[in-house]
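Here's the structure, in structure tokens; my notes come after.
Take a look at chain A:
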Amino acid sequence: MTQIFLSGTTKLGVEEFDYSFETNSSKRIAVVGPNGSGKTTLLRLIAGHERLRSGLLKINGNVYDEPTSGNFTPPHQRKLTLQHQDGSIFPHLTVEDNVAFPYRSKKKSKRKARALAHKTLEAFDLLQIKDKYPNHLSGGQIARVSLARSLTKQPRLLMLDEPTAALDVASVRQVHQTLESLKTSLLLVSHDPIEVLKLSDTIIALEGNKIIQFGTLKSVTSKPATQWLSKFFDLNLVSGTASGLEFKTGCGEIFHLPQNYSGNVEVSFPSSAISLHLSPPSGSFRNKWKATVTSLDKQDKLVRIKLVGAFDCYATITVPTFNELEIALGNTIWASIKATELNVLQKPNPAKT
Partner candidate 1 sequence: MKLFIHVSLGVILLMSGLSCSESDSSLRVLAASSLTEVFQEIASEFEKDTGIQVTLSFAGSSSLAAQIEDGAPADVIALADEETLTRVKQSGRLTQQEEIIFATNYLAIATPIGNPASIGNISDFKGNITAVCSEQVPCGHLANELASFLKVEMEVTTWEPNVRSVRTKIELGEVDAGLIYVTDATNQVEIISIKGSESVKTKYPIAAVDNAKPSAKDFIDYVLSPNGQETLEHFRFGAPQ
Partner candidate 2 sequence: METQHNSVPKTIWAGASIGFIFLLVPFVGLSQRAPWSSFVQIVTEETVLRSISLSMIVATCSAFICLILGIPLGWILAKADFRGLKLVRAIVLLPMVLPPVAGGTALLFALGRKGFIGEHLDSWFGVTLPFTTAGAVLAASFVSLPFFVLSIESSATQLDSRLEEASLNLGASPIRTFFTISLPLLRNAIMAGIALSWARALGEFGATITFAGDNPDQTRTLPLQLFVALETNPERAMIIGVLMVMISLSVLVTLRGNWLVQK
């Protein structure tokens, strides 16, 4: 468990940044926010590529940056890794030497470093391509090399800046699978709500170079502090098994899918795609279920409703609809969704290891 304490400000050009948060028990933190809200700067600050103007940065009790005392630990002495979106693989080194790089940095001989890297290469299924140069690799392979290399350093904290932004679906799945199985603490910048829902337990939400919400995944998704956040988390994620056009949730509810699938899948859909009814809906709605209203969050023109039934999900409806249906806490109502609104993610087969 990595403890991060950051309370300070910095300035880059004309932009000022102000961060303040403390993590104790969180293992997987996601940093979310609109473009240009200061996410990458936060990571660079923690990595030591930017310096605080005032305040304090402490990780696991070690002061990394404190302008008043002049304490500053340079990037290469920090027990963490920052991995850039494109992986920043060294183009002049082979896959093997890229992965062995952190060992070489510890002044290990080339042979020793390569020997030590062998295990990691094996674990990341990179042995076959270990002698290749990066310009001969696919995007997914580069992502794996990058992750493998970050981990050879054995960091206490692994920071990832949009690790899957440029990857194809299959590679995204692979990266997610690896990250899920990691024991290292994660700090992850992501633009993908599903990724955040799957990988994180804590959210740092940034807007305007400031932290506007900080808390557990649950607390932030159930009560997003800003419109941007509620829109960002406007997604429900349900896992289950698929066979053909049918999808079965963990509790046995059956959904109809837009296409044929099989095996473990995850189904996501925006909360605004859910329709609510007082009585069982008829007609074209084939995906319908009964649920209880457990929370209500009125915002301006929209109401966010938490539904607990065969699975938990959120529904967002307009205020007039809300008034018309006369929904109240504890009510039991019917929910429905069109099959075409469902977005199906094929889950990887259970890991071999």
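Operating definition for what follows: contacts are C-beta pairs under 8 Å (C-beta built on N, C-alpha and C of every residue); 3 or more make two chains touch, one makes a residue touch a chain; residues count from 1.
As a selection rule, all candidates are chains of the complex that A comes from, given by their letters.
It should be emphasised that the depicted structure is a prediction, and the values quoted were computed from it without experimental measurement.
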Which of 1 or 2 touches chain A - same complex, any copy: 2
Contact set on chain A toward candidate 2 in their complex: 47-49, 74-76, 80-84, 86, 88, 90-92, 101-102, 104-106, 135, 149-150, 152-153
